[in-house]
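Structure record follows, encoded as structure tokens.
As you look at this complex, bear in mind that one protein chain is not there, while each of the others sits in place.
Entry: chain A
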Amino acid sequence: MRKILLAVLLAFGLPAAADETCLSPYTTALIKGQEDYIHVWALGVKDLGDGQDKLVTIGANPKAKDYGKVVSSVSVGGRGEAHHMGFTDDRRYLWAGGLSDNKIYVFDLQDPAKPKLTKTISDLGAKTGYLGPHTFYATPGRMIIGTLSNTKDKGGVTGLAVYNNKGEYVAKYDLPVSGGGDGYGYDVAINPAKNTMLTSSFTGYTNYMRPLGDLVKDGEAMKKFGNTMVVWDHKAMKPVKVLAVPGAPLEIRWSPKAGDNWAITATALTSKLWLVKQEGKEWVAKEVGTIGDPAKIPLPVDISITADGKGLWVNTFMDGTTRYFDLTNPEQPKQTYSKVTGKQVNMISQSWDGKRVYIASSLLENWDKGGADNEQFVRAFDWDGKELKPAFEVDFTKEKLGRAHHMKFSAKPR
């Protein structure tokens, strides 16, 4: 009998032993140690390796023999614009979405070195009418999925889907199209102590699947980007207020510091930092900073906040630059460091202790640069507070793995 219980318990897995700052806070207790693995959701490239989207796992512990090496790769059977991922609240499963195939791939991380594809959710479009599963934000026993588009006209009007941890559909919630809302979606982030959920806005399938060079020349298409964030009553899952945040606000990060009550985002097209905070009873959005030279459209694409809420990494895609902002006063962020970290850079994730920073190269299949500028990599850096020092690199083209996009951390049971 004891063996049966042990089998069940082991089937649910053991707690991870490392973490990053940009997870849903509802995952199992965060442990602030050394990550052992970086999981990379990579877009397949035609005629490169098997050409399929895949979850690539890289050793990340400098004390391990597999440090800086690819330890496993799980292909999903096709190419569907692999993009973002998120852990379930118990951190046992990693959900990964395809922006064009509209599928969600569920990987079991019982053995974090060798993730297994255990389920493919294919009914998102049929159940919700939404297209392009982007953000996977864990709440207890469920996943909130922020989407980018819809199956009807493939434009930017979309919503949030909720599935339970078994992969079964629960509910859908449209992004508001009245009261100033444009209906566009992108990221999701929740502050449970305030019962407040924020969403941001990007663009629909017809734009994000279009070659970037063509898109930027099409004035009408360029009008079809989100210019809003929405404040939600999280318990009721009802929009409360639409905030004007022009220029496609992307990733949202609540300050993880206890007692802080603000979130920050970056706008892709206008290259600004925006602060969302409560003044009195009203939630407001304030432009608080500039990222690079907005006239050159550096295209800030990802941010990573420090665990104490006092610093923010920002990656800008076009100039391949990684910037650090001092957020001691979140109303006045100050850039204190910058470094060109690649010819194109997209995602950035830091360890909980802030000592390690990881950067991935790919933005979208049709938005990545061409020729020699189309570097595809994951680069790891050590950060001493003054300088990013290269630690290791995996060349995704040389390894025939594809385009490196979103990253998540895991660790062996300890």
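Definition applied: a residue touches a chain if its C-beta (ideal position, glycine included) is under 8 Å from a C-beta of that chain, and two chains touch if they have at least 3 such contacts; residues count from 1.
Here is the rule we go by: contacts and distances are computed from a predicted model.
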Any idea which of "Thioredoxin domain-containing protein", "Binding-protein-dependent transport systems inner membrane component", "YeeE/YedE family protein" or "Quinone-modifying oxidoreductase subunit QmoC" UniProt assigns to the chain that's been left out? "Thioredoxin domain-containing protein"
Among A:A171, A:V216 or A:V340, which one is in touch with the chain left out? A:A171
Looking at A:K116, A:K238, A:K334 or A:K355, which makes contact with the chain not pictured? A:K238
Given A:K116, A:K194 or A:K334, the one touching the chain that is not displayed: A:K194
Touching the absent chain when the full complex is considered, from A:P140, A:P211 or A:G385: A:P140
Touching residues on chain A - with respect to the absent chain: 1-2, 4-15, 25-26, 28-29, 89-90, 92, 139-142, 162, 164-166, 168, 170-171, 192-196, 233, 235-238, 261, 413
